[in-house]
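Only one protein chain is missing from this complex, and each of the others stays in its spot.
Chain IDs A and B follow the sequence of writing; residue 1 opens each chain.
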Amino acid sequence: MIGRSLGWMIAILLLATAAWGVWHTWGIARPPVDAIVVRALLREESKPYTATACLTMPEAKKKIKSTVSLIHSPEAEIVTCPCSGNGAAWTIKKPDCSYTYIPASGVMVISRYSSLLTADQRGRLLLANYGAEYKGKSRVAGREAYVIDLAPRHGTSPGKKVWIDIQNETVLRSVDRSSTGGERGMEITSISYGAPVDRAAFTPRPKAGTKTIIGCEPSSLAELSHKIGVTITEPRYVPSGYAIEGRHFFTPPCGCCPSSAQITYTDGLNTISVFENRAGSECKSGCCGPETDKSGRCRVACCGVTGSGRITRGNKKVVVVADLPASEIRKIAESVE
Amino acid sequence: MNFRKTQPEAADARLDQWDESRAAYVEAPDNELVARTRRRDLAAYEELFRRHHKRVYNIALRVLSNEAEAADITQDVFVRVYDAIGKLKSDDAFLTWLKTMTVNRCRDSLRKRGRLRIESLDARIQQSDGAMASIEIPDDSNNPQDALEKKFLRQSVHKAIASLSPDAREVVTLFYLDGADIATISKIVGSPQGTVKSRLSRARNDLKRKLRHHVEQ
Partner (left out) sequence: MSKCRKTQDMLSHHRTGLLTERRRAEIEAHVSECAECARELELLDSVMALVEDHIHHHEPPEGLWHGVHNRIKDRRPEPVAVRLGRWIWSPVRAAGAAVAVLAIAAGLYIGVPSRQPAQSMSAAPADDYVRGHVLYAGQGNLADRTASLVLYTASSDTGVRNR
């Protein structure tokens, strides 16, 4: 009898110890994914690094693959892509502006952004709209990484999966999902931390003869209305979870479309752009090259990653670009007065 | 920070005003709202829209089998109705007139498309972005097995109706979806009652042929 009771007590004790061990281990091993993913995506605290990455993204009928190189420091970042036949394209991101050089078009676009949201607000917005779920560990480019899935808590915005360097909290790999079901992938193939970064790498040096265009400038609604010649208003509807991010004067680098107001919204991860300009000011067709090649394949790589809709009413033309279902795009466009 | 949908303050105030005036119309009968709409009372018209746009959308969707077109037609019909409301002879005939306008706009749309019959028996709904996909039928049953079966049956019924000729689709939609009687359908589609009955009868035969295996033991 005593032996039996003792046996039961030992069994219960062992079970309790095992349960505590599992819980405790899990509690320690499960990382604070929310903080990690926001820090990794914000990149503000990451060490300087140089890396190469491979991207795959949907196009109308086949995936396109590109290899890019990155140099990152806390003050600036440069991404270089030898993906054009006319030389390497690059984009340099600094705190208040960015420079994007496209050799094929002989243009360098300077964009000055002014966000109505701080980085911290963006991070909190991201976590309010997306649940970060820890999926385990993996290896990318020889580095141990957390695998974290960001799934929308509500609505139809597409989510993202990220692989984050455990030691340095850098995004080593990501898969961006599209509302149309497509996926865009980025994977670091090699990365080197800590080597000093030459600041000269972040000085824009386009080829001689390159035209410089101010592609984007922050503006108030009143200024935009004055510049464009039509009253610019914000849409009365944006999908749940989105907050206004900026109001800019947009000048298309290609020169085919007229300047517009660009009002942008973000849910922390995805962006909606609402362009407004005067009705009748149409884009010149074919000016930017045909949209499809001879076999009917869409030349614009954006085909698989964004949706767009245009509505003209009265004296205003509204174009909405976002990775959202067509019904949402329509609703946003039609809510602009 | 409020992460929910943003609207400018001025728009919020406008919406509040709309809500208040709309409350006054919620209980008003259709003919009163029509009379107010003649006097260009947009709030009254919004209430009419709220009551009947689903019906208009579903008629257009059944006849055209295209969500984006059905949404366009719905808006177009209500804009045209507002413009032409002065021509309506009797306020009580508003609903019949609305459905007539819907059917006529659908016919215009089909004519523009250049096709007057469905090519494929297995017609699927075309989504707004051009992708062909089966229409989503929501589950409203607690039992997963029942829900699946119900969904399958709805899909089958939907497909069978979509495969009928446009004339037959009009009549079947108005009769079964909208619950209209033969006399009303006759006014809406602009054909004699005998013709309507004939179309309905042929449609029933077609549907029996296509759906019999669902009910045969």
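Going forward, a residue touches a chain if its C-beta (ideal position, glycine included) is under 8 Å from a C-beta of that chain, and two chains touch if they have at least 3 such contacts.
Predicted, not measured: the structure shown is a model, and the values here were computed from it.
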Visible chains in contact with the missing one: A, B
Which of A:46, A:219 or A:262 contacts the chain that the document leaves out: A:262
For chain A, the residues touching the chain missing from this view: 38, 41-44, 53, 55, 57, 59, 64, 66, 68, 70, 77, 79, 81, 83-86, 89-91, 93, 98, 100, 102, 104-107, 109, 111, 113, 115, 119, 122-123, 126, 171, 174, 176, 184, 186, 211, 215-216, 236-237, 245, 248, 250, 252-257, 260, 262, 264, 266, 268-271, 273, 275, 283, 285, 287-291, 298-303, 305-306, 308-314, 319-322, 327, 329-331, 333-335, 337
Contact set of chain B toward the excluded chain (per top definition): 42, 45-46, 49-50, 53-54, 57-58, 61, 67, 70-72, 74-76, 78-80, 82-83, 135, 137, 150, 153-154, 156-158, 160-161, 172, 176-177, 182, 194, 197-198, 200-202, 204-205, 207-208, 211-212, 214-216
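To be clear about the criterion, only the chains that are shown with their structure count from here on.
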Geometric centre distance via CA averages, chain B-chain A, whole Å: 39
